[in-house]
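Below is one structure, written out as structure tokens, with a few remarks after it.
Note that this complex is displayed minus one protein chain, with the remaining chains in position.
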Amino acid sequence: MTTIDPHEPAADQPPTARGRPAAEPLLPAASTGTRATRVLGIATILAMAWLVAFGLGFSPADRDQRESVRILYVHVPTIWIAYLAFVVTAVSSALYLLGRQRSLGWDRLAGASAEIGVVFVAVTLAVGAMWGRLTWGVFWQWDARLTTTALLFVTYVGYLAVRRLGGSHQQRARRSAVLGLIAVVEIPLVHFSVKLWRSLHQQPTVFDTDGDVDMDGLMLFSLLVGVVAFSLLYVWLVMHRTRAMAMEDLLEDRGLDAALAARRAEAAPAGRDA
Amino acid sequence: MSPWRIARLVAAKDLRIERRSRVVTSQVLPFAGITMVIFAFALDANQRILEQVAPGLVWLATMFSLLVLVQRSFAVETADGALDAMRVAGVDARAIYLGKAIGLGVQLLVLEVLLLAAAVILYGETIRVEGLVLLVTTLISATCGLAAVGTLYGGLAAGFKGRETLLPLLTLPAVAPVLIGATRAVEAALGTAGAVVSDGWPWVGLLIVFAVAFGVGGSLAFGPLIDE
Partner (left out) sequence: MEDAGFILGSYALVFGTVALYAWRVLRHARRLARQIPDGEKYWT
């Protein structure tokens, strides 16, 4: 804090007090990258390349689904990451509320994870529609899994909206932590009701596959590669996003401090005059 | 004062405000009524289709009105900081939650009965005696669930700019089970499309589980959500 004058207008110039040349974006200080994230990032890219090679190249076509099974090698990992992300959100919400010192770190982890989860659910829904078009002949089917996923998406979009409501960091953290835990009650209820609803209806008879396929070794391996690749990606994204959120909070605090200091500086001479 | 007594007082206060201000009768009820009319426009006033989908339309109109009622219910509180005042005075948040939910539930129940009557009149729906018990149980359990969710998210969104758009975003996915369950149960009670009464009871079970889960979850979460 001491190195920076709050009145310094240069928001997009690096502070010279740091004594570093301005134009070196790859310096650790100028980003949220560390050695850990860089190693992770490279591993992610390699794993993704591997996934594409296996998913589109080496793995065989399925007996029932033929070539469209290849979509599952990205479809299954994306939804797995989305579920993982929402579980992390729920757990870190609980840890925030349980922790005695109400650590904002847990709150930011919850928020970062939810944001990534929303992105991945959106991708999953879009890719799932493409897979459905090839396998079922329709983009959308009102089955329990799809409908629950769509509602899951909207629920966490709402969660992210609540995070942006404003107030102090602790207020935001408490509000969103409670909401993150309510979602844990809400999602099973939604899933159960949709499942009960659809089980009473006649299943579509033209296409009798629900997405579960008997996979041979290579197919299973490709899927595993996908899950590993996307898990690495998730960790990488969460690290960067959490760090960025920490800086957002810091800057907001500093803006508040600067405003208070300015107000005090205004008030002080006036007080002397009176 | 016991939490029950506070809850009763809060609910009575809300209902008294609504009776005197006539906002519900002069704005929310007409809104619900026009919803039922425009559904008929959308479905080309096809009597056969309307009869079949009437239970769903009744609940859809109820949910839209729920959003309006919840906003109204918390606008009354936040307009002069009444909610904060109650909290500062040390009133138990769970009691406030319960009271607001009861007040909202009573209004909803009245609304649902009127919407059902509208379905009978406008869509040619018939109410049969053997489904009456199921119908009443469904109305009560669904109302409890809706009031629990509505009060919870209404309290969360109260006092923020942009809450008008936040409330439906949070509420509608959460109440989806109620829409599904209550619609199926009312279909069974009314015998829509040849449904039999016994089909409806599992759905009432779902509605009760929903109401209990959100009632308990809401009363625990309400305090942390409104404390600022």
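Per-chain residue numbering starts at 1, and chain names A and B are given in the order in which the chains are listed.
Methods note: a residue touches a chain if its C-beta (ideal position, glycine included) is under 8 Å from a C-beta of that chain, and two chains touch if they have at least 3 such contacts.
Just so you know, these numbers come straight off a predicted model, no measurement behind them.
Here is the thing to keep in mind: the chain we left out touches A in the whole complex. Looking at chain A, the residues touching the absent chain are 1, 3-4, 11-15, 17-18, 25, 28-32, 34, 48, 52, 55-56, 66-68, 70-71, 74-75, 78, 116, 119, 122-123, 126-127, 130-131, 133-134, 233, 236-237, 240-241, 243-244, 246-248, 250-251.
The working rule: only the chains that are shown with their structure count from here on.
Here chain A touches chain B in the complex through residues 97, 151, 154-155, 157-158, 161-162, 165-167, 171, 174-175, 178-179, 181-182, 185-186, 189-190, 192-194, 196-197, 200, going by the rule given at the top. Interface residues of chain B facing chain A in the complex, by the touch rule stated above, are 152, 156, 160, 162, 166, 169-170, 172-174, 176-177, 180-181, 184, 202-203, 206, 209-210, 213-214, 217, 221, 224-225, 227-228.
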